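Excluded from the complex is one protein chain; the other protein chains are retained at their positions.
Letters are used for the chains, namely A, B and C, taken in the order the chains are written, and counting of residues starts over at 1 for each.
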Amino acid sequence: MATHYLTEEVQGRYHYTVGPYAAPVLRVRPGDRIVVETQDAFEGKIADATARPSQAVQYPFVNPQNGPIYVEGASRGDALVVRIESIVPRGPQPRGTTCLVPYFGGTTATETTAMLHEPLPEIVRKVEVTETRIRWNDRLTFPYRPFIGTISTSPQIDSIGALTPGNHGGNMDLPDVCPGATIYLPVRVDGALLYLGDCHAIQGDGEVCGVAVEHPTHTTIAVDVRKEWPLSWPRLENDRFIMSIGSARPMEDAARIAYADLVKWMVSDYGFDKWEAYLVLTQVGLARLGNMVDPNYTIGAGIAKEYL
Amino acid sequence: MATHYLTEEVQGRYHYTVGPYAAPVLRVRPGDRIVVETQDAFEGKIADATARPSQAVQYPFVNPQNGPIYVEGASRGDALVVRIESIVPRGPQPRGTTCLVPYFGGTTATETTAMLHEPLPEIVRKVEVTETRIRWNDRLTFPYRPFIGTISTSPQIDSIGALTPGNHGGNMDLPDVCPGATIYLPVRVDGALLYLGDCHAIQGDGEVCGVAVEHPTHTTIAVDVRKEWPLSWPRLENDRFIMSIGSARPMEDAARIAYADLVKWMVSDYGFDKWEAYLVLTQVGLARLGNMVDPNYTIGAGIAKEYL
Amino acid sequence: MATHYLTEEVQGRYHYTVGPYAAPVLRVRPGDRIVVETQDAFEGKIADATARPSQAVQYPFVNPQNGPIYVEGASRGDALVVRIESIVPRGPQPRGTTCLVPYFGGTTATETTAMLHEPLPEIVRKVEVTETRIRWNDRLTFPYRPFIGTISTSPQIDSIGALTPGNHGGNMDLPDVCPGATIYLPVRVDGALLYLGDCHAIQGDGEVCGVAVEHPTHTTIAVDVRKEWPLSWPRLENDRFIMSIGSARPMEDAARIAYADLVKWMVSDYGFDKWEAYLVLTQVGLARLGNMVDPNYTIGAGIAKEYL
Partner (left out) sequence: MATHYLTEEVQGRYHYTVGPYAAPVLRVRPGDRIVVETQDAFEGKIADATARPSQAVQYPFVNPQNGPIYVEGASRGDALVVRIESIVPRGPQPRGTTCLVPYFGGTTATETTAMLHEPLPEIVRKVEVTETRIRWNDRLTFPYRPFIGTISTSPQIDSIGALTPGNHGGNMDLPDVCPGATIYLPVRVDGALLYLGDCHAIQGDGEVCGVAVEHPTHTTIAVDVRKEWPLSWPRLENDRFIMSIGSARPMEDAARIAYADLVKWMVSDYGFDKWEAYLVLTQVGLARLGNMVDPNYTIGAGIAKEYL
């Protein structure tokens, strides 16, 4: 079990679209560990509070992704198993960035929820992030609760923008994708082609303004392959629960995907009758709103392991 | 501070629509406590596992509500303050009911998400409910986590079906409306006209099949009036957080309502700047999916009191 | 076959909610004709271009409805048949009104699609409306294409705000509800209790700003009863096509309702196989976007009679 270092230098150019058309930057084997130098979602271009996001960042060159990482032995129909071991902030302080981006967010007109309003103001906030806390201002301190905002395997023939979550994973912005969790992603091309980036120091449910406390990190993962476990949508597991993850619009479709896939999972792997699973989830299902801001919204639906 | 008993006998006919057209069954004063004998959502008509919900229950005569309760001194523009003191199951065992109802639920075609599929099967499950637990089957036991599924003040001139949540409260199916919590409801007519019912012994996020563990209860509440606090949507408070509650379709609108109202609340009552509130909620906001099955979906958006 | 005159005087107070709680203003028999003096949607309160809609009109006292009209012999499970004979503008010029209302419309934040934007500007436009044309400005003239914006039978026990369309009809804002058309509405209470109002001099598909050219009229209808024809949703017929009308959010649900009901109608009344109807509608179905601005959106789905 080797440990690989996917440094900025090894990475070279980061990617803003997730697909089968980029050459792998790393080849690893099942069981290997990888330490990844992730960039923040703006690639460090929002230097201080005077920056204007609409000028500093040129769409679609946002949300830079590390990878693709080729995992030996992963074939279409398998699942890629990614255990998230740790996330540690890196870079000079203040290394946390959040902001309001014009026509982006959960309670603003956007490109697709198109309206005739002028955009909300552009506001940038830079904050200090340590391994334990985020100093929001003189009064407020938030705990450091890091997770991977965007993690994907490659689609079979499409290449999907790094801002978009879908059945390949992507920009789910789901706080459960954190150290201690294992995420399962569908393998659709040889080698799986894993991409990741966009770590958040903390994020509320829904990521309502659209920008969490973005920060560059050293993120350590271990990868494995579960053979012949075809997934329609990403799944996740930790000590407490299992979770299926849906990304779609409208938001109810994300919830439907997540709960329907979880029923399927309970039936195939845990011996539940289909209707029994449906009834049980009605009583003890757990739903987490990941994002309400990206091109698809993300909801995870889970169940505590004690009920399985 | 008097205690009133809204027994089945005092109630007489239950209500299936929430509005200003029914005569009050009780008049109380701010500070009073009321012990309410609620029915289950099927009014006890689903007697055993052989019942067919589509035959036992005739829409719109579902989800029976106690009330209306007239609260002296409550006027349009005030908020009705309802503290939930306790919920205790009542009636003969097995007193818990859940089931699959044709064309009702979160992952089925419905009357409005109309499709050409045949309905899912009708399945009824009766379970024992005590003050501490629910015996699901030989293998599984769920904790008793009761809450009020439906609680409303009267709309000004409309009368809204007891199955529908909205800005008057209604069938929110939000597990946070539980003992220890205080819910704030908009007063739109003299006396507020409080309705409640539909207590759940436990429910998962989203109530995915549409029917939680329904059960009859003794529910004890205390009511108060906060003068001149006009609310657009219901709000809630407990020891840990404050929460705004949105009910709408599509589901993202429920989330938008909840977060936008919470921003407004943080600005008006907690001294936040509007954009600061928006940015803070992005990092530490809490979202709860109440229901994904009713005529409107319900999401609560909250923030821990330590950040206020 | 009598002709009744539902003048302003006979009407007395107009209604802003549609339900079984108001006393009938008129009793008619199947086959009778009724000439109705409708008000405009603002009840004439927007007198000139200097008015501010947010001040002139106090929600929920908008969209005044004539009725209820009790139709002898109509019982639950029947359909009310309303043939629209003519719509003629009345009142002093300029008698047409359109405007921008804060937080109301199709491309603006609203109460339910809640956002942090300031409202769009309030703008009022008064226009001359004759029986043939609408003088928009010096350059533009629109044809007079009148229809009934809001027409309903009473729900069984609910009372629904006059702004809301639903399976009772309501504020569908569907231009096909015009002279020459016959609309079928579900009868849910004895006498059907017909309400109508909100005539538009012209309206584009979707009524995008939310306010068509509103105007007071003499609207002439003839009513009839089709016994034992239980309708889930309103239907419509004219010389060219039959149409089912769905009102819901999100908009796809309105379209699903309309097409699914039309399949049902083609099967029950026109001898189609279910899947054949589905395939035929895929090739020659007609969809009309009524409104994209009301509490529910409305879509009519139709098929030309030549294919039946």
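What we mean here is this: a contact is a pair of C-beta atoms (placed from the backbone, for glycine too) under 8 Å apart; a residue touches a chain by one contact, two chains touch by 3 or more.
Bear in mind the structure is a predicted one, so any value in this text is a computation, not a measurement.
Among C:C209, C:A222 or C:M266, only C:C209 touches the chain left out of the display. Considering the whole complex, the residue from A:P89, A:G197, A:G246 or A:G302 that touches the absent chain is A:G246.
Residue-wise, the contact with the chain that is not shown comes from A:A260, picked out of A:A260, A:L289 or A:I303. From the options A:L6, A:I160, A:I202 or A:A222, the residue with contact to the chain not on display is A:I160. Although one chain is not drawn, its touching partners on chain C can still be listed: residues 98, 100, 106-107, 120-121, 123, 125, 134, 136, 140, 142, 202-213, 249-252, 255-256, 259-260, 263, 275, 278-287, 289, 292, 297, 299, 301, 307. Where chain A meets the chain that is not shown, the touching residues are 16-17, 19, 21, 60, 111-116, 156-161, 167, 232, 246, 248-250, 253, 256-257, 259-261, 263, 274, 278.
Across the interface with the omitted chain, chain B contributes residues 107-109, 113-118, 120, 250.
Everything that follows uses one rule, which is that only the chains that are shown with their structure count from here on.
Top-ranked chain pair, ordered by C-beta pairs in contact, is A-B.
Each chain gets a centre from the mean of its Cα atoms; for chain B and chain C, those two points are 32 Å apart. Mean C-alpha position of chain A lies 46 Å from that of chain C.
Contact with two or more other chains is made by residues 113-116, 250 of chain C.
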